[in-house]
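Omission of a single protein chain aside, the complex is shown with its protein chains in their original locations.
Moving on to subunit A:
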Amino acid sequence: MNAPVGLYQYQTADREFLASRIAEFEGQVQRRLSGDLTEDEFKPLRLMNGLYLQLHAYMLRVAIPYGVLDSRQMRKLAHIARRYDRDYGHFTTRQNIQFNWIKLEETPEILRQLADVDMHAIQTSGNCIRNVTCDQFAGAAADELMDPRVHAEILRQWSTLHPEFTFLPRKFKIAISGSPHDRVAARFHDIGILARPGENGPLFRIFVGGGLGRTPLVGHELFDSVPEADLLMTLEAALRVYNAYGRRDNIYKARIKILVQALGIDGYRKAVEHELSLMNPEHYRLDPETVAAIKARFAAPDLTASPDAESRLKADRQNDIAFDRWVRSNTHPHFAPGRIAVTVSIKPAGGIPGDATSDQLDRLADLADQFSFGELRITHLQNVVLAHVAQDRLLKLWQALNAIGLGDANHELIGDIVACPGLDYCALANARSIPIAQKLSARFGDNALQEEIGKLRINISGCINACGHHHVGHIGLLGVDKRGEEFFQITLGGRDDALSRTGDILGAALPEDDMVDAIARIVDRYLSVREKGEQFLDTLTRLGDAPFKEAAYETV
């Protein structure tokens, strides 16, 4: 078996399954065209195959399970962007990729092409369990306790066409991490899972009822230490309570967070425990053999590096300030000596966050082959990770990235903006998120300035559905419509790490025209009042938002 590094190697049964799924979807399209299916009936079926109707066209969201793909798959995505779309794709905050200009009639062919490389668009939308997201440094990070990808794959399989949970009250998002530094925003998911090794196998800490959207809520701990054998049983029980009792009368009250809020975490836990008491554990047990068989379909890379890799990187950094800066912002320590994990910023100055051209996708595939065992990951900040780069070859990689315009040193800095598609694409939006992201990114484009400003995340949502996660931006912007004019409301202090909280509204919304200057004034104020060693959130915590409020509204 010539398995890809970092992701599950498909077998015949998986490919037969995809073929069945495409045949099913083709039949559904035909029945829609013949009138056997109403639009109301067809809509959830196409959504569960990733097909949305946006403002101007159909959008196809392709699943990248736990954010990992191989170079052959990336090249196929490039081909789809080139052949069926407008020569670019957009990486999403759920580690997927979407194509914004798809023709309905070409969709079955696109799905067949995806299936050729073991990809699909299943459950990237709809009121079902969505693509499971995962730590972008899984299996690489020095701080990791346990590689969560095997269990992420198990969750993918378990949730795929689940007989009972395909018509839930609302969408259901699951994230899993194996690091003590929560990099998946576990507390902002319907279910967030933190995995760790235990004496007798893996243990899972499960959070429930978090989410953003109209009602941002931090999730509660449901169980602290679920053993591997009981993982699926526990999730089934949790979902069963939600399927039976989640609200279906109001789409804005239908997420599990509202049910958990209504019952209280203790009440909800009691209901889940009651389900568990009725279930036969034998029917749900996740056997170690099953786990081992899935694990065996992941190839492990040979991570040995040349003994002088670290010293050579050190020398390279001394010779080039810009490279040194990029290494500081865009790499993460690897557990293997001589290796390093790289975040490729898909946020060039003035660019559209998360958009990559077909040529860039192809080149990223090439670079993955040359530098990281053909493996790539998409992050929930809409960037790309090459996880296993040899340190002595890092300079070469950076130079190659610069050649395709993806060498910016801004990961987790002010230029690493997360923005929803906004009114440029989305029928729900009040405001255009992308132009303001581009203007901010251009204003703070200088990489040295970005480093000086330090860790500062801007998240932009074009409406209260919060797809740009503005609630968890250190600076969050929410588009609102005021008598036909685009305004933005500012929130400060949101974060989605282990200290998760939602940001506080700074004051009245400002007109789009004044937004970039207002953010610049906030940043300037921060730079003038911060103490040595402080990041933006530290200063905000120390001083409160008064100085920033004053700065933001200075000239208004």
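Keep in mind that, in the parts below, a contact is a pair of C-beta atoms (placed from the backbone, for glycine too) under 8 Å apart; a residue touches a chain by one contact, two chains touch by 3 or more; residues count from 1.
To be clear about the criterion, contacts and distances are computed from a predicted model.
Chain not shown in the complex: UniProt lists it as "Oxidoreductase", one of "Homoserine O-acetyltransferase", "SAM-dependent methyltransferase", "Oxidoreductase" or "Branched-chain amino acid ABC transporter substrate-binding protein". The residue touching the chain not shown here, chosen from A:Val218, A:Leu286 or A:Val480, is A:Leu286.
Here the missing chain is touched by one residue of A:Gln54, A:Asn243 or A:Gln261, and it is A:Asn243.
For the options A:Phe165, A:Phe188, A:Phe207 or A:Phe298, the residue in contact with the chain missing from this view is A:Phe165. For the chain missing from the display, the contacting residue among A:Glu24, A:Asp116, A:Asp524 or A:Glu554 is A:Glu24, taking the whole complex into account. Contact with the chain not shown here comes from a single listed residue; of A:Leu7, A:Val29, A:Leu45 or A:Ile97, that residue is A:Leu45. When you scan A:Gln73, A:Thr93, A:Thr107 or A:Asn127 for touch with the missing chain, the hit is A:Asn127.
Across the interface with the omitted chain, subunit A contributes residues 13, 16-17, 20-21, 23-24, 27-28, 31, 36-37, 41, 44-45, 127, 154, 157-158, 160-168, 232, 240, 243-244, 248, 278-280, 283-287, 290.
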